[in-house]
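Heads up, one of the protein chains got dropped from this complex, but the rest are sitting where they should.
Right after this comes subunit A.
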């Protein structure tokens, strides 16, 4: 190895050292603990017993320990519901953010910055407080029902809160900024002369959207989808507040296992399942964006 190459490597090592150390101690360490725990037997009064015990996963997937626990399809149902709600959140935030990104990208520089500021504004207030305001709006005696009752649109208050719909609404509300930023970044740098070229070559508006605009902004959409889907899947604050006790999601289930049931091995197994789903999705994203997203992003 030449001395220049050696110095480059040394510099790189120095620069990446602190962050690597931090991640190793505070991310990989706990992760390793969780992986080990997920294969241990739960202690009778909390804690773990140091014996090989794959039935934590069995309880979820169908090979439960025949002595103590039953396989219960409820966990798979919760899994599926969480996937569904996370997917709905992605779709809904995209439907809100994509058109908005086009509008904002065409504003003057001043208005652009102002709109971006507005979108980050919710971060300045506590998430819990903001979600409780949705409770006030959606509950039986809340704002929406009050308006509907007083105007005579409905005779009895609607059941708005503690539904899947309320959770999706809350999730969309929380995750809009996460979807907006990557989508906006790719829409903003879209070259409009390409759109003109497409129209000029005889493609109508719909075709131009599908063949030119959509593929060129796809990296932003995929990025936004990933950053919204992953935290939405594990989110437990929104279902806890807007889902009440009726709608359980993975986040709540895991939280319950750790804090209420004190079954750490089972909680760890659930968390590992969530993580494996995310890893699969991330892997798919990397492959897809590696093949065409990077082309589109660096094509000019």
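As a convention for this text, a residue touches a chain if its C-beta (ideal position, glycine included) is under 8 Å from a C-beta of that chain, and two chains touch if they have at least 3 such contacts; residues count from 1.
Criterion: contacts and distances are computed from a predicted model.
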item: Undepicted complex member, UniProt protein name, chosen from "Na(+)/H(+) antiporter subunit C", "Spermidine/putrescine transport system ATP-binding protein", "dihydrouracil dehydrogenase (NAD(+))" or "Carbohydrate ABC transporter membrane protein 1 (CUT1 family)"; value: "Spermidine/putrescine transport system ATP-binding protein"
item: Absent-chain contact - pick from A:44, A:201, A:259 or A:287; value: A:201
item: Residue among A:58, A:215 or A:244 that touches the chain left out of view; value: A:215
item: Residues of subunit A (touch criterion as defined above) contacting the omitted chain; value: 191, 193-194, 196-204, 207-208, 211-212, 215-216, 292, 295-296, 298-300
